[in-house]
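Only one protein chain is missing from this complex, and each of the others stays in its spot.
We just call them A, B and C in the order they show up, numbering each chain from 1.
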Amino acid sequence: MIRAAIAGGTGYTGGELFRILLGHPDVQIVAATTTSSDGVPVTSVHRDLVGETDLCFGTGLNNPDVIFLCLGHGISRQFIDTHDIGPDCMIIDLGNDFRLDGDHAGRHFVYGLCESARDEIVKAHDIANPGCFATAIQLALLPLASEGLILDEVHVSAITGSTGAGKKPGETTHFSYRDNNISIYKLFTHQHLGEIRKNIGAIAGKEPVVNFVPFRGDFTRGIFASVYTRADGRMTVADYRKLFEDYYAASPFVFHSDEGISLKEVVNTNKALLHLELHDGYVHISSIIDNLVKGAAGQAVQNMNLMFGLPETTGLRLKPSAF
Amino acid sequence: MIRAAIAGGTGYTGGELFRILLGHPDVQIVAATTTSSDGVPVTSVHRDLVGETDLCFGTGLNNPDVIFLCLGHGISRQFIDTHDIGPDCMIIDLGNDFRLDGDHAGRHFVYGLCESARDEIVKAHDIANPGCFATAIQLALLPLASEGLILDEVHVSAITGSTGAGKKPGETTHFSYRDNNISIYKLFTHQHLGEIRKNIGAIAGKEPVVNFVPFRGDFTRGIFASVYTRADGRMTVADYRKLFEDYYAASPFVFHSDEGISLKEVVNTNKALLHLELHDGYVHISSIIDNLVKGAAGQAVQNMNLMFGLPETTGLRLKPSAF
Amino acid sequence: MIRAAIAGGTGYTGGELFRILLGHPDVQIVAATTTSSDGVPVTSVHRDLVGETDLCFGTGLNNPDVIFLCLGHGISRQFIDTHDIGPDCMIIDLGNDFRLDGDHAGRHFVYGLCESARDEIVKAHDIANPGCFATAIQLALLPLASEGLILDEVHVSAITGSTGAGKKPGETTHFSYRDNNISIYKLFTHQHLGEIRKNIGAIAGKEPVVNFVPFRGDFTRGIFASVYTRADGRMTVADYRKLFEDYYAASPFVFHSDEGISLKEVVNTNKALLHLELHDGYVHISSIIDNLVKGAAGQAVQNMNLMFGLPETTGLRLKPSAF
Partner (left out) sequence: MIRAAIAGGTGYTGGELFRILLGHPDVQIVAATTTSSDGVPVTSVHRDLVGETDLCFGTGLNNPDVIFLCLGHGISRQFIDTHDIGPDCMIIDLGNDFRLDGDHAGRHFVYGLCESARDEIVKAHDIANPGCFATAIQLALLPLASEGLILDEVHVSAITGSTGAGKKPGETTHFSYRDNNISIYKLFTHQHLGEIRKNIGAIAGKEPVVNFVPFRGDFTRGIFASVYTRADGRMTVADYRKLFEDYYAASPFVFHSDEGISLKEVVNTNKALLHLELHDGYVHISSIIDNLVKGAAGQAVQNMNLMFGLPETTGLRLKPSAF
């Protein structure tokens, strides 16, 4: 059994890690730290886990084999510096501290987008887990990047659920505001652009220009990304689809669908679905994930599986909610 | 023109008063006070009013003919005591300070449920505007009470939209929590029970026992109340419906429907719809209102119309949103 | 491996059975019948299963050990009469054909509410799976019934998600109608009342009077039931809670919570959560389930587990969606 600790387990991604790891056959959760809820049962914070666990939040790490950091962005460095994490203990950071610069405290954090760096992750000791938008958008671009087919600027519109905004209540997550509402935020400036440009650039040999319009959606879970760029005029839609199918042939969670897709087809799963069309000289890819699973906790566990030599899908065959 | 002031205009009921009064042909809004936003344009707070008004929040009352108090419950008394409101200025309090005890500072606040006290309101100087649940539930009970037909305990389940919980964000108004969710609160103890028992008791000659299960709904506007009590075995459903139609014949906003009703039929209007059935010895009434309109700001304006001798519907023929 | 067939697998409960059984370690789905989609891949109908199964709908049953009937109400009898189901093949009917009268074609269908008839189910050959509302409401009443504590009429209000209305589109499941809307249907006459009265009556020794107000909710999954009846004046809330905890001590999916509950705590799981309070001489129980899981497909698999001698929870430790 892998001894796993969760740091910062009271938030949405922390809760999602509990939900996934409690059903993982090879993992035992040995600790859950928090700054504010020492001694509180996990089920008091994550009420859907009533009957699933007796664990309480605490301050000790309890000698884990792996620790998941679900801290606010910018807090992971600080946590590592102030806690005595043994050198054998692997770290998977779900924040953005090590995505652009992976070196810290003698550790090297590999950018953990499994579908682009599986071989590297298998050998990694520490992981910078990708951002949710970054995951959805890159899954649409990876096959193109791998073949030098990002020929021009990339145009992205992507809509995220409210859980992407975290647990702290505020004006734009108030139900009275958000229900039946749509808005744009961080137009052309979203913080995930950096990791997208860097990682796709490394694969394509050149950093792409990505114009990104992020929308706040009036749903809780999931990201729907619309991605398009200039097509290679010599390729048919069948050529493009074959490229995508080949690229993801060994990836157990990513599928191209010849039919159009809708967000709830992946909600509450670790899957990504892609759908590709050609129009007016553009290749357009729709890409959908669950922001908390494939976009956060699920991908973190997928990384853990790879690092510990387990089948990539262990504990991640999750029942879709579908509705 | 009636010179109207709004005290506490940054919240949901305050905003709703702006929306209604800006379209009222006989009203001029002369002041909007707030504790926190002095000098801020009303349109910065109520963004849907962009293009509708140049008014700014301020501290002065500007010599109004009527002032609407949209303050937190318990603050109205304090506001009256600390502001120099001229004796001619009428007050309509949308909080619960004067619903059970209407006497304060030499004023007498009439309980402003228009459908039960129209004659009294026409002559009133100050009004305690009813609560939203209290309005929906009493409209279902008034015809029964008026004929002594509340024969036993009353069983009420009622579901409210999130705007009933106010503007301040919190755990149970967080979109991630509330979307697609249902919960119960203040079971059998909701604070509106007092005014229901008192007002219905005064009409029926005896305070009814009301068992009230309030639900938090995952929508923004409206209240759907299910109300039933023991039927008089000699009365048919036609008898009961005639009683309701007769009772509300002179009320321009309350209608009985022979067909079943659904909440959105009244949302964004000042109307109430009732639907009555007989089953298993019980008379059951469904009652729907918009909590912010007929349950708050609209009813307040309806009271104002009556007090100022205007037709009751002036400025209150609002386009339903319907969807 | 248990060879399972699903009859009528294109609807909501059929889809949910696929989702659950595909993750069940001891089950192989050997056939999925349908009247309309012969030869169509299951993933074309249940799009969330892309990548999970290659099964196609067909007409043959393929010699199953157990068959789940997910047919329209009233169609199960007909299906059994017109198909050659071997006598060894167990049947679990998710419709309402055998809930009130369990004898048909030489088979005896046991009413499969696991928490009230576990011992009988273990020995059963055929099962009438309970209705969704019937499950939520009976779980609130079983401990009372078992101790003769249903002292008076029972008052129930319960809200269901749209999946309870099935897949066929119609006026009251149109998004434009249902979003942000609430309505009542089948007031005091819902078809689940029969099985509730019969089963609770058999346990309590007397059929209870149940006044039931069913609401259509504007969410997709889940049922929230509010249930109250006269309390025994000698019992404290602690007494009642202990009764519930004792009653469900051996039930792995039903829990009493001392804190208030909200619907999403059980959505996408096979769990039921109960919360009990005492007020004004009434004992009130909130009861929540996922209508498609514990209220249908999950409970069917729970029954299968019991009948096949598996641990009751096999394949039913589902990740909650939580949001």
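In this section, a contact is a pair of C-beta atoms (placed from the backbone, for glycine too) under 8 Å apart; a residue touches a chain by one contact, two chains touch by 3 or more.
These figures come from a predicted structure and were not determined experimentally.
Visitor: What are the shown chains in contact with the chain that isn't displayed?
Guide: A, B, C
Visitor: Quick one: which of B:N180, B:S286 or B:Q299 touches the chain that's been left out?
Guide: That would be B:N180, which touches the missing chain.
Visitor: If the hidden chain were put back, which of A:T35, A:N62, A:Q78 or A:N180 would touch it?
Guide: Only one of A:T35, A:N62, A:Q78 or A:N180 touches the chain omitted from view, namely A:N180.
Visitor: Pick out the residues on subunit C that sit against the missing chain.
Guide: That gives, for subunit C, the contact residues 12, 161-163, 165, 167, 169-171, 173-180, 218-220.
Visitor: To test your reading of the contact rule: which positions on subunit A touch the chain that is missing from view?
Guide: On the subunit A side, contact with the omitted chain comes from 155, 157, 159, 161, 176-177, 179-185, 187-189, 209, 211, 213, 215, 217-222, 224, 226, 228, 260-264, 267, 277, 279-280, 282, 284, 286, 323.
Visitor: In the complete complex, which positions of subunit B touch the hidden chain?
Guide: So the residues of subunit B touching the missing chain come out as 12, 15-16, 19-20, 22-23, 44, 46-52, 161-163, 179-180, 220-221, 252-253, 255, 257, 259, 261-262, 264-269, 271, 273, 292, 317-323.
The rule is short, and it goes like this: only the chains that are shown with their structure count from here on.
Visitor: Can you tell me which chain is nearest the middle of the complex, judged by mean CA position?
Guide: Answer for the innermost chain: C.
Visitor: For the two copies subunit C and subunit A, is the contact made of the same residues on each side, with over half of the numbers shared, or of different residues?
Guide: Mostly the same residues form this interface, as more than half of the numbers used are common to both chains.
Visitor: As a test of understanding: of all chains, whose mean C-alpha position lies farthest from that of subunit A?
Guide: Max centre-to-centre separation from subunit A belongs to B.
Visitor: What is the distance, in whole Å, between the centres of subunit B and subunit C, each centre taken as the mean of its C-alpha atoms?
Guide: 39
Visitor: Take the average of all CA coordinates in subunit A, do the same for subunit B, and state the distance between these two points in whole angstrom.
Guide: 46
Visitor: If you look at subunit C, which of its residues touch at least two other chains?
Guide: Expected reply: 161, 179-180, 220-221, 261-262, 264, 267, 323.
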